[in-house]
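With one protein chain withheld, the remaining protein chains of the complex are depicted in position.
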Amino acid sequence: MDLAYSAEYDDFRSEVQQFLKEHGHKSPKGRMGWGKTDDEGRSWQQLLIEHGYAARTIPKEYGGYGAEADVLKNHIIAEEFVKAKARPGHSGDPRLVPTLLELGTEAQKKAYIGPTISGEMTWCQGYSEPGSGSDLASLSTKAVLEGDEWVINGQKIWTSGAQYADMIFCLVRTEPDAPKHQGISYLVFKMDTPGIEVRPLVTMTGEAIFNETFYTDVRVPKDQIIGARGEGWFVANATLKHERGSLGDPNQLETRFGALVKMLKSEKIDGKPLIKYPAYRDRLLQLQARVLSMKCNGMRILSASIKDQEPGLCRWIVKLLGCELNHQMAALAIDAMGELGVLYEDSPYLRDYGMWQRNYMLDLGLIIGGGTAQIQKNMIGERALGLPKEPKYKD
Amino acid sequence: MDLAYSAEYDDFRSEVQQFLKEHGHKSPKGRMGWGKTDDEGRSWQQLLIEHGYAARTIPKEYGGYGAEADVLKNHIIAEEFVKAKARPGHSGDPRLVPTLLELGTEAQKKAYIGPTISGEMTWCQGYSEPGSGSDLASLSTKAVLEGDEWVINGQKIWTSGAQYADMIFCLVRTEPDAPKHQGISYLVFKMDTPGIEVRPLVTMTGEAIFNETFYTDVRVPKDQIIGARGEGWFVANATLKHERGSLGDPNQLETRFGALVKMLKSEKIDGKPLIKYPAYRDRLLQLQARVLSMKCNGMRILSASIKDQEPGLCRWIVKLLGCELNHQMAALAIDAMGELGVLYEDSPYLRDYGMWQRNYMLDLGLIIGGGTAQIQKNMIGERALGLPKEPKYKD
Amino acid sequence: MEFALSEEQRLLQDSVTRYLESQCTLDHVRAAVENEVTKHTEVWNGLSDMGIHGIIIPEDFGGVGLGFLEAALIAEALGRTVAPVPFIASCVMAPVAILAAGNASQKDIWLPKIASGETVFGVGVSEQVGRRETNGIQFSDGKLTGKAMFVLEGMSADMLIIADDKGVMHIVDANAKGVTRRNLKTIDKTRAVAEVVLENAAADTLSGSQNNTEALLKTIDTGRLMLAADTLGASEVMIEKAVAYAKERKQFNRVIGSFQAVKHMCAEMATELEPCRSLVWYAAHSVNHIPDESRLLACHAKAHLSEIGRFVAKTSTEVHGGMGFTDLLGLHYWFKRIGLDRQLLGAPELIREEAAVAQGW
Partner (left out) sequence: MEFALSEEQRLLQDSVTRYLESQCTLDHVRAAVENEVTKHTEVWNGLSDMGIHGIIIPEDFGGVGLGFLEAALIAEALGRTVAPVPFIASCVMAPVAILAAGNASQKDIWLPKIASGETVFGVGVSEQVGRRETNGIQFSDGKLTGKAMFVLEGMSADMLIIADDKGVMHIVDANAKGVTRRNLKTIDKTRAVAEVVLENAAADTLSGSQNNTEALLKTIDTGRLMLAADTLGASEVMIEKAVAYAKERKQFNRVIGSFQAVKHMCAEMATELEPCRSLVWYAAHSVNHIPDESRLLACHAKAHLSEIGRFVAKTSTEVHGGMGFTDLLGLHYWFKRIGLDRQLLGAPELIREEAAVAQGW
């Protein structure tokens, strides 16, 4: 147990701080990620890549910085960027780029990785379908090889960013007679290909964060497949795992907890701050213990990752607990605010830009999305605790 | 919605009150039920039967009072006996006697019902086995017909009262090759039959409320079967339902809640009553809402029963919610008492005879016993909400 | 002894429910919400034709003179269909205030107009539950000055009942000089709350509320009771929708309701909600028949239904998976209805504290 950093890393931190001091003012406002792009954002990203604060471990030949993987340095970069309120750099879509690096052909890597990390080429993901949520592998969007082209027909949902993405990486069924996990292929193609229709999908928050996308005789060159035909499930899955671990970031929990405390101190009933009401305070303290324990759990994961160890259970639980905890923080904020807590959109007297109600709903979406709580518990029970799967059923 | 009683029932209530005023002093102390018996208890029970306050609807020819079934009169009797702190009368083991009345032969009714309701003959139940809990129908205690006798071998568990019961009603497997629900028979026999061994089963409360019972070549006359051979599951099941509905009595919830409030008012930290601590008080109020809603739910069940209607969901939920609510009341009591809350047995400073810790554990036993919470939820989901059973699986 | 709805009560609720299910469809709700309409919709007028506006108003004043249990049954039906109508403020709270504290002439004037649907009342009593912001209303010389927030149905109302700093209630013309109203947008667009700023606005005092708080408390309590019934109805539907979805939606080649996890989520919702129905009935019944208990019961009904409603709203959404999170099925209208009910007239912790005080704890 040694929470200090060695000299190498202290030096590295100083470097990052120095960089931010010099260049931080160039950072565009707002936290725009790999999904959307703008001119200002692209030149900031370029600057970060040059200094090794973005696309850090992507090889130079594909436009990255080409450093050795170092979890702690990544962590330091992330921490310092948050502190300086600078927009963090990215390494392209985190589900796509590692997949390309691992399984793409040399031509594919060359064609896609560079533009993706520079922000010239943006992506959306075509995995889920209306009929295939938890049971993703049952997806039914079809691709049939006709000559040198895949012809795609079907529908995807939850396609975030589809309205401005240049490209999509997409799972399609290419072998209709194979067992469901073995009949899928992983295709990449342009979003302006004829036959693609994008419809905004409004969620309960009132915003269209996602889309439905429809594919009618969409023709895609044969070689735009990543990995082998019929192996798309396994191509996609290596990176799905990655996504699951990344939700429920402990820094984000702490930040939100801080906002909650601040609100409870400033808002009053009959002139008395909410935090002085024991029923709210006791709930707040229960949440604080959870936030602290998730923070410690996060340090443990980081520490294991540094040593390239599999963190095990402490990583498996992050999504399940993190999303729920966020949801509960929003719930307490709403309760304590009383009638002010229901205000929304651009209402007068709106507090914190309406983030508590919005988060209360968004967090529920996150509890459901990317593996529902029930699927998470199955995985923890089966993979972490070794409990048996449900027996096979007679059809 | 009319919570008043009609004149007939008001009169009946006065009668009961009058009886209790005259005879109440003869009631033995303590709440001993149909399971155990004593001289004083038997003569009290006899008096109650004569007046129609016990074995009320059991036909006269079997030693009962022979009245028409009247749910409301039963309810009034129960209420008045509680108010007067008089020991309530009984109608024998509630799982056995209705079964005998419905499915017993005339000879069986004659032989068993009278002595049972008078308290001369006491019973224990032999259903559960160590290997058969939630899956009761998988029971493996065997009975083989040899000449005019059943020869029983096996083991039962949770046999409460086995150490002083005269008789047992017992499920045994008589058709080993039949499907599991169709191979069971319902036998009744004397507990002093050779080959029966009773071992006290100590529970987490430290008491031996239950027993394990062992059967080695126990010989029982052929005709001591209730219902047909192989139909024991169905014989037993009609009455199991009965038992499930009866747990989680709302009066008992109110009584316990009253005790909880009283304790929170009298116990103090640094001189301040616990009920003045908002964190405890808020939990208390949440429980109060639940107790009130269960009380109202109970009135609704009663009301439906009076009209001979199936109460539906509001009966299904009683065990699940009632046991949990009792458990939570005990939990709050323990928490609020702080270190005093862990005292047990005959410790100095023990509060309320240690009932809070004892109940905390007993209630957990009740959550598990008589259909675990999980089994209850399956039943509610499938029978009340019509959700499909799990599909059959391949062996 | 009968703890159940009478034949008449069942018929009343069935007919209102049937009417709402046919007229107050999701499409109707979506359209009304888009136009920010909560009065003079066909549904509101249709309810008027059924006599719903005067449900608790005595026959002498043109109403149908039924009790709060009947009103709760209506509120439940409205909650079931997330009906965008000002029932709670205008047909329950305002008549309660006028009946309990109004003089003969106030009753004669306003109760028949409420019952006939001619006038819609908004109600501003939130400051009496706990003052947020720098709101508060002063009364002097027959005029009101100050700011009332979270005035129920404040935008759609013709007339307002406003409680001042001392807890005295007054009738104010919503369109009079010195009255400025501003919509406060909430998550739930099926009902509206408003900020009302008064500057020497003429007030017609409900004099029965001058010397004691009984009338004010009864106004708040019956409002809470109706919110509880509204949540009951909305929660019922969320459970029904979840169960129906669980029977129909397939994943892994099985309907998801055959998975124990989903089945138990449905069972838990149904289990938690079922006793709530009895609690709401009893609490509503008590207003007319067991007044000594009604304050405590109204507090508990509101607070407890808020807690169970939140659990149901969340769980039902989870059972619906991603679909529950979208606007496609419109499930969020019920989610948000329950969310607004929870906060209006006091969120659970505050109300439970009132319940403690009511018992001398």
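A few notes on this one:
So that you can tell them apart, the chains are marked A, B and C in the order they are listed, and the count of residues begins at 1 in each.
Here is the rule we use: contacts are C-beta pairs under 8 Å (C-beta built on N, C-alpha and C of every residue); 3 or more make two chains touch, one makes a residue touch a chain.
In this text the structure is predicted, and so the values were computed from the model without any measurement.
The chain that is not displayed touches the following shown chains in the complete assembly: A, B, C.
Of the candidate positions C:V33, C:V64 or C:A261, contact with the hidden chain is made by C:A261. Note that of B:L145, B:A178 or B:M204, the residue touching the chain absent from this view is B:M204. Contact with the chain not shown here comes from a single listed residue; of A:A69, A:L145, A:A178 or A:L385, that residue is A:L385. One of B:L96, B:I157 or B:L320 touches the chain omitted from the figure, and that residue is B:I157. The missing chain lies against subunit B, touching residues 128, 130-135, 138, 157-158, 201-204, 206, 210, 267-271, 277, 279-280, 327, 331, 334-349, 357, 361, 364-365, 367-369, 372-374, 377-378, 393, 395.
Residues of subunit C that touch the chain left out of view are 259-261, 264. Although one chain is not shown, part of subunit A still touches it, namely residues 1-6, 9, 72, 275-276, 278, 281-282, 284-286, 288-290, 292-294, 296-297, 299-300, 302-304, 306-307, 313-314, 316-317, 320-321, 374, 376-378, 380-382, 384-391.
Heads up, the rule we're going with is that only the chains that are shown with their structure count from here on.
The innermost chain, defined by the distance from its C-alpha mean to the mean of all protein C-alpha atoms, is C. Between subunit B and subunit C the centroid-to-centroid distance comes to 42 Å (mean Cα coordinates, whole Å). Between subunit A and subunit B the centroid-to-centroid distance comes to 53 Å (mean Cα coordinates, whole Å). Counting partner chains per residue, subunit A has residues 277, 279, 393 touching two or more of them. Of all residues in subunit C, those that touch two or more other chains are 254, 259, 262, 349, 352-353.
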